[in-house]
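First up is the structure itself, then whatever we jot down about it.
Only one protein chain is missing from this complex, and each of the others stays in its spot.
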Amino acid sequence: MLFRLSNENLGYDGTPVLRDISLTVSAGERVALVGESGAGKSTLLSVLQNRYDGNTALIPQDPGLVRSLSVFHNVYMGSLHRHSAAYNLLNLVWPRQSEIARIRPIVERLGLGEKLFEPAGALSGGQQQRTAICRAILQGGDAVLGDEPVSAADNHQSRAILAALSDTFKTIILAMHDVDLALEFSTRIIGIKGGCIALDAPAHAVTRSDLDFLYRD
Amino acid sequence: MAAVPSNAAPTTPRYSPVVKTSVGFVAAAAVCLAFADISITTLDPWLEMKRMAWGAVTPDFGAVAGLGMVVLRTIAFALCGVALGAVAGFLLSQIFHLGPVRWMCASVRAIHELFWALIFLQMLGLSPLTGVLAIAIPYAGICAKVYAETLEEAQLPALRTLPKGTGILSAFFFARLPDVWVHIKNYTSYRFECGLRSSAVLGFIGLPTLGFHLETAFSEGNYSEAAALMILFYLLIATLRYWMRPKLVGFYVLIAPFLLGSGAAINMSNIVRFLTVDIVPAPLREGGLLAGQTWRNLGDWSGTLLMDQALPGMVATLLLTQIALVVTGVLALALFPLISEKFFGPVVRTLGHVFLVVLRSTPEFILAYVFLQLWGPSMLPAIVALSLHNGAIIGHLVGRFSDEVRLRPDSPRGINLYGFEIVPRVYGQFLAFLFYRWEVIMRETAILGILGIATLGFFVDSALADIRLDRAMFLIAVMVVFNVAVDSLSRYIRGRLHLSTRAGQA
Partner (left out) sequence: MPSRITLLLCSALWLLLLGGVSPHAFADTFVFTAIPDEDEARLRQRFDKVAAYLSRELGVESKYIPVKSYAAAVTAFRNDQVQLAWFGGLSGVRARTLVPGAEAIAQGYEDQAFLTYFIAHASTGLKSSQTFPKDLAGKTFTFGSKGSTSGRLMPEFYVRQNFMKAPDDVFTKVGFSGNHAKTIALVQSGAYQVGAVNFKAWENALQSGKIDLAKVSIIWTTPPYPDYQWTIRGDVDKRWKTGFKQRVTDVLLNMKDPDLLASFPRKSFIPAKNADYQPILDVAKQIKLID
């Protein structure tokens, strides 16, 4: 059991966005959160991230990059906790070959190889998103929590990204807007509507049309 | 209460708080003007002005021996002082949220570089360290504040994605610093330009920079020599971005200490004596600490100082500051169109830029010095000097800001454009800049005291001339309190009027 919420109200500054939420996620699950934008997917993700004591990687919707640092550095930030401050600063000023060697294959797999030393601020939205994913992959951990991590990718790229995430993380929880992709990729679908969990079922038991009600007024 | 139909137009215009505040300040300045002495006392100011003008067109670059070295030293003092101040300011900005740190920074920046130099002269003598610390200490206070504000305002989305267990240091250098670095860099390079001005002015009290020779040239009436020195100084500032390359900064800073020149040896006992004897109020130094008489004497001593020196000094400081503030504002509003795309073509704008650069690069101290020679002693030279220098700075900022205003295609032209379209749109920003300069102007009025204008600075200078360091420090403390009070008032007014700018610019 990695994540557990029981009968909780979730929200910001005391105004609950989600009410009376009970949810458990076990190791090895691939969960897709679906629902209209503003339904509370991001809220749920950040609560899960904050509650969990172990190491989870986070891919926020705003990719959370340091715009003036290079792709290398942004990805390297996923490993800050593994090294001493001195080693980190050394890499900030003068990237070590060993670190480049560690990061290069991750970046190349997501098609950012040529951009390794470009500042993140100079990249397109999709490239920034993939940089954030590379950072999460380097960070590793028990689970990854992603908020629309493939929103700016085409179908082909999305599959490659999801495959890369699956290779690194046993447990994955992603908010997704592409329902077909969600069904294809996940083992479990959680639909959110009206501040509650409106649907929670194994992915193989759900069809596309079962989800349409989530997006209707 | 009679019901008023909701669609009836009021018969008299209602003015916004911004307008009311402006009118209030102008009225206050008018009242101040009634009490200020603004006479021209020289019988023939034009004679000296003609000689100055002639000097300006016949600069004599050969007059100062070793001119190159003088310029290098001016740069070296600025580099060392600003580098030290920026590093210290940066460290302080990390703990700026602590009350005592904030107050300490406010206090050290309330004292102008020239007064810091005069203080360090007492401890260190004419040593290079005197000049470097005189720049570094107030700049540390200013930088700490601006860096802290910059860091505070920054949006830092990367912070929440850091893996748990990331160290503070790593988090700071990876996720916090890089995205604000460009602001910090820009502000620090702006400070360096200020540092060059400070460095030059420190020469007036004996450090081996441009000001040393400028003072000599001006006071002896060698205006061709003075013109050469001023032209060199303008060139130095105008070419700043060509030689002050980011890649070379490290190298410059490394060699700068070797270019400061040698000075008198530093003697630890002088520093100890200054701190433990010189600045202790005379009654405490002479009487026993337990005797009641000592404390009565101290009361008399501080009472006399407050009434005879601090109070008249504060009144003069206030008069001068308020008048100069309003004249600065008027000048800025008059000057900004010169560099605005909305009003003039490239030729006029280029000339306007040169004009404003020259005005704002000339340290107000030097402007005041020149006007004082021309018109004789009164508040007039001080008002004109402060207003020209600060008006050019704000005019420049407002001019740049006005270029960002989007106009409809059929907008009016000329004076109507100015009055109806541009000024209303830039006025809030203009006021914000002006209120930021308030504290700066007040600090500058103090140094004009060294030139004989009876502000607080005049009394500090007199006490230093009498080697009565206890009195000097007492008056400097009064100056600090006064300055910090104005700073708080300015922040309050800006808050009330909802004016905000990036502090770094003004």
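In this document, chain identifiers A and B correspond to the written order of the chains, with residue numbering beginning at 1 in each.
Methods note: a contact is a pair of C-beta atoms (placed from the backbone, for glycine too) under 8 Å apart; a residue touches a chain by one contact, two chains touch by 3 or more.
Here the structure is a predicted model, which means the values were calculated and not measured.
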item	value
Touch criterion as defined above, residue of B:18, B:33 or B:253 at the omitted chain	B:253
Contacting the left-out chain in the complete assembly, out of B:121, B:175 or B:441	B:121
Contact partner of the left-out chain, one of B:23, B:53 or B:282	B:282
Interface residues of chain B (partner: the chain not displayed)	37, 41-44, 47-48, 80, 83-84, 87, 121-122, 125-129, 132, 181, 204-206, 212, 215-216, 219-221, 246-247, 249-250, 253-254, 256-258, 260, 262-267, 270, 282, 376-377, 452, 461-462, 464-468
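Heads up, the rule we're going with is that only the chains that are shown with their structure count from here on.
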item	value
Approximate Å spacing (C-alpha centroids) for the pair chain A, chain B	50
Chain A residues within the chain B interface of the complex	55, 57-60, 62-69, 73-74, 76-81, 83-85, 88-89, 92, 132, 135, 139, 141
Of all residues in chain B, those that touch chain A in their complex	157-158, 160-167, 169-171, 173-175, 178-179, 181-182
